[in-house]
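One protein chain omitted, others in place.
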Amino acid sequence: MNIINEMESNVRSYCRTFTDTFNRAKGSQLFTEKGTEFIDFFSGAGALNYGHNNDFLKQKIIDYVSSDGIIHGLDMFTMAKGEFLQTFSEIILTPRNLNYKVQFCGPTGTNAVEAALKLARKEKNRNNVFAFMGAFHGMSLGSLAATSSISKRNGAGQPLQNVTFMPFPYGFFETFDSIEYIESVLIDDHSGIDKPAAIIVETTQAEGGVVVAPTEWLVRLRELCDRFDILLICDDIQVGCYRTGTFFSFERAAIVPDMVILSKSISGYGLPMSLLLMKPELDIWKPAEHNGTFRGNQLAFVGAKAALEFSKLINIEVELRNKENYIKDFLHMHIAPIDKNIKIRGIGLIWGIDLSKVCVPGLANKLINKCYDLGLIIETSGRNDSVVKILPPLTIEMDLLATGCSIIRKGLLSALID
Amino acid sequence: MNIINEMESNVRSYCRTFTDTFNRAKGSQLFTEKGTEFIDFFSGAGALNYGHNNDFLKQKIIDYVSSDGIIHGLDMFTMAKGEFLQTFSEIILTPRNLNYKVQFCGPTGTNAVEAALKLARKEKNRNNVFAFMGAFHGMSLGSLAATSSISKRNGAGQPLQNVTFMPFPYGFFETFDSIEYIESVLIDDHSGIDKPAAIIVETTQAEGGVVVAPTEWLVRLRELCDRFDILLICDDIQVGCYRTGTFFSFERAAIVPDMVILSKSISGYGLPMSLLLMKPELDIWKPAEHNGTFRGNQLAFVGAKAALEFSKLINIEVELRNKENYIKDFLHMHIAPIDKNIKIRGIGLIWGIDLSKVCVPGLANKLINKCYDLGLIIETSGRNDSVVKILPPLTIEMDLLATGCSIIRKGLLSALID
Amino acid sequence: MNIINEMESNVRSYCRTFTDTFNRAKGSQLFTEKGTEFIDFFSGAGALNYGHNNDFLKQKIIDYVSSDGIIHGLDMFTMAKGEFLQTFSEIILTPRNLNYKVQFCGPTGTNAVEAALKLARKEKNRNNVFAFMGAFHGMSLGSLAATSSISKRNGAGQPLQNVTFMPFPYGFFETFDSIEYIESVLIDDHSGIDKPAAIIVETTQAEGGVVVAPTEWLVRLRELCDRFDILLICDDIQVGCYRTGTFFSFERAAIVPDMVILSKSISGYGLPMSLLLMKPELDIWKPAEHNGTFRGNQLAFVGAKAALEFSKLINIEVELRNKENYIKDFLHMHIAPIDKNIKIRGIGLIWGIDLSKVCVPGLANKLINKCYDLGLIIETSGRNDSVVKILPPLTIEMDLLATGCSIIRKGLLSALID
Partner (left out) sequence: MNIINEMESNVRSYCRTFTDTFNRAKGSQLFTEKGTEFIDFFSGAGALNYGHNNDFLKQKIIDYVSSDGIIHGLDMFTMAKGEFLQTFSEIILTPRNLNYKVQFCGPTGTNAVEAALKLARKEKNRNNVFAFMGAFHGMSLGSLAATSSISKRNGAGQPLQNVTFMPFPYGFFETFDSIEYIESVLIDDHSGIDKPAAIIVETTQAEGGVVVAPTEWLVRLRELCDRFDILLICDDIQVGCYRTGTFFSFERAAIVPDMVILSKSISGYGLPMSLLLMKPELDIWKPAEHNGTFRGNQLAFVGAKAALEFSKLINIEVELRNKENYIKDFLHMHIAPIDKNIKIRGIGLIWGIDLSKVCVPGLANKLINKCYDLGLIIETSGRNDSVVKILPPLTIEMDLLATGCSIIRKGLLSALID
């Protein structure tokens, strides 16, 4: 599109890979203005777990707009917010025995991360925070300081402060016990590393290259935080909302973080929304101490409520298990054997094909271009963009899932020949 | 609402003043679940310049959702984005001889401020930025550093760095030439104040207490930036989108900022959206160097395009002038005479009644409570929350405007008696 | 000297102006290896208030070394330290009704400034500190952050944080009330400037260009600090030790700072030493929380004790007044009339000839080169090195003082002709 190329900043990126103009989407498919179909293995970077324009949600959205429901509500009392909270409590928190207070942040993941870090520092009266190598938490100054990607960090134009990066069990850092590393740093009165207010963690690092933290590691991390009086913040922006098989990604470890951040798919319909959950005793905010014009995006609340109802209705966790097994089997049986240096990692419906050890420069990018030519939208992530990340809607039909997978295989074989 | 009081964080604020539960809104009115009407002199903190659920926009929104248009588009090429850019160029930029590139940021004002500050520091390779006393630019770490409110700053939990605050022509700082102050600091090789990459300014400080920068002062600020090779960033989040009488608030000074930030009312319908405009030569971003999941909020683009068309259709600038005159006259004739210490300030449809010198503790808060009881939603701003800020939708009907104004007068008289 | 030019870092500076090699000094004179004499109007940048190799001190130094007295004592109990403290108490503190505890810092001024800033931030639990435009407090990271010279600051290689610079009554900043400026900033809940732990001040800015703070201004500064619960730190490194006419420079204002920093001339003999004086209630240090290998420079203690005894012996304050009057008269009668744009500033035995408004580029540097050729060592300071700073030993003989002054006049006339 000429007007976009002319007028939009050079910062634009996905349109450089996905070069068509899109105007319609449904379920797990996107359609260009010319009518070409694409299968979606990207899901809006995790914001469309329930598929595009899910009909169950769509009707509620249209009804709400039609009835002149409040669209912009700041943090006033509104019906839409009240109903969302009621449903969130009933379907999500209560059955899991979780007791969290809810903060509606500026409707971006990064804003909720900022709120969590502020609150942690305030509560513990400490400046430092631990984040993990491989982590992605956002692009505003506070969350960017906790984001590990050097190319993102370089954008800051100033030093990023008050975050210490710890080894995540990946690569060389798997050769030793990273929890013991952290513990040693905390015990050592000469480590030079200031005790943190909080440790912020993604239980599966998506942008880091689909790196799944071992369950036992998560249990030990929670235990370590308790022992040293450090808050544990779980960033579930990309891997929450059922992505890894349960609503919260940490359920597999049976731990309870002190704070949880949700965004991306929480609104269900792709509308901007983010939440910070905090244990009630941490809710030391003063009124308006953190605010934001769009923290009351009512249409998102309507979608969010519907999404929770929908996922209950279709028994989404059971659905997922079948698809998880399908992808896992496919990758291990049909992708891994192609080259012994390929590594497969994943959980639930987030999977990575790590091509970093396959000696073909830029292979992952070649692969996603091939896939696009074959009708599949899929992205890379991780170190040097060398991991192909499979992130279909959780609601994807089995045949589209199968087609998408076979495109990846075709694309990979083709990319290796070039 | 019990569920909200129970579950929502203590950070909630507006619901403490506006104690009813709202479920519907139209034009310049809000309706509670019980059907009570309120006139809106707050406009979602400036996000609803075209009123609630404006029918012209509403139809486009419903049509788009109904047609399964892309809702969540990241920065792919989409019809909705292309059409918005086309319209923005035709209706706004071209007629004003402005040549800006457009960055779609995470859909909050604060995110666009973060992007602007990053870009400025990167471009000039300097860490420091000048902001003004009284300024409000947002709540994430980078923008919060440029926000002057001590209570907001205290929320950070860490020192806020790399911003120097300069006097804005207000209060004691009006007793000398603040532009000459800045110039002296820049010329002095022993000022201790590091040369900034940029100066970020609101031409009218809204949160600072409705402080209108003199037009000549803005002209001199632009000239000073040119002379010292400093970028001028105009934060038009609250006072852009026609709020002060022209689309951009800086038009009255006939200056061209190097970057402009728009949010709040840019989507027209109260949906989250923000833009960073930059001179083409400043567009040194690398792809994805600043990104965000919801930077392609397509429904907001649809609303934004419609809002521009609508405002052209109704010749909004002419409309505004009448209302501006009405409010100005009312305030000077019916409010100012009540107490000689009342100060009136404003421009376009943003006006402030400064009660700080009237010796009644908490008078401004008393007044807005009185107004609420009388059916008017209105907020305080400024130093010690002592300025009542009048911010009706630009599309408000004259009779509602008049009713709202008379409620203020009634409320003030009543508050003074208590 | 070839070996020095070859081996010493480019950072060397004074040897670029004073191009001879020196090997002996006595009183107010320096001698080159070839025997050429120079009158000293520089006094080791203020470290030699009692002249070079003062015989009274010299004998004590030699006796101490000869007797194998402890030279390096860290912070053990030593006779030399005990005797210095006794004498300091008797001759300086008690007669002035001052009650300070004494910290022996690493033997540089900058180290004592670092200690003072640490202690202030610790005590008040605030990060920010106010310093003044024109200030010089040292070159290590903490003191450099409070130093105003842009060329010094640029050496840091990183942003300098947690200090806010306030206007000092000089130049444009004299056109308004700078105390009221500070007060306005502190009262304003939207100034954006975080409340400081301390305000650090030189009562006369030496490096800033010999700028003497008005006495009334100092009184008001002390009062303002009290009112806002801010510590007042007086940096008396260059202008303490009788330089301005009394032992402490702040005596003329009859104020008591919360902390006082002494260095330069405190040891009397030019040996490295520095002290931090603090009100007893501020002494919240834990043992060794701030330390340094050379904080117990015993030879300096021996010199320091002797210097206090010597200055009492000669009744130094009375001596000074005569010389002060001589210089003041000379400058006003024989220098100022040379050009109406010359400004004269000073107090005690620190005087500045401000040539910044005389339209001859580099005039001050030309002047000091002329003086050097004529046998006088003197330096520039201030904005753009445009102020010639007169800083003779306090013990200078009247005839040398007169000769030095007449050289300045000759040099200036000659520099203006070139």
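We call the chains A, B and C, going by the order they appear; numbering starts again at 1 in every chain.
The definition used in the following text is that contacts are C-beta pairs under 8 Å (C-beta built on N, C-alpha and C of every residue); 3 or more make two chains touch, one makes a residue touch a chain.
Since this is a predicted model, take the numbers as computed values, not measurements.
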(message) Using the document's definition of touch, tell me which of A:R153, A:K279 or A:K410 contacts the absent chain.
(response) A:R153
(request) Could you tell me which of A:G82, A:G208, A:P392 or A:G411 touches the chain that is not displayed? (result) A:G208
(request) Could you list which residues of chain C touch the chain missing from the display? (result) 1, 3-4, 7-16, 18-26, 30, 33, 44-48, 52-53, 58, 61-62, 65-82, 85-86, 89, 101-104, 106-111, 114, 117-122, 125, 127, 138-143, 145, 151-152, 154-159, 161-162, 197, 237, 263-264, 269-272, 276, 278, 283-294, 297, 299
(message) Touching the absent chain: which residues on chain A qualify?
(response) 127-128, 131-135, 146-151, 153, 159-165, 167, 171-173, 175-176, 180-181, 184-185, 188-194, 207-209, 382-384
(request) Name every residue on chain B in touch with the hidden partner chain. (result) 158-159
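Methods note: only the chains that are shown with their structure count from here on.
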(request) Look at all chain centres (mean of CA atoms) and spot the one farthest from the centre of chain B. (result) C
(request) Could you grab the centroid distance between chain A and chain C? Build each centroid from C-alpha atoms only and quote it in angstrom. (result) 58
(message) Distance between chain A and chain B based on Cα centroids, please, to the nearest Å.
(response) 31
(request) Please report how many Å separate the Cα centroid of chain B from that of chain C, as a whole number. (result) 49
(message) Two-or-more-chain contact residues of chain A, please, as numbers and ranges.
(response) 158-159
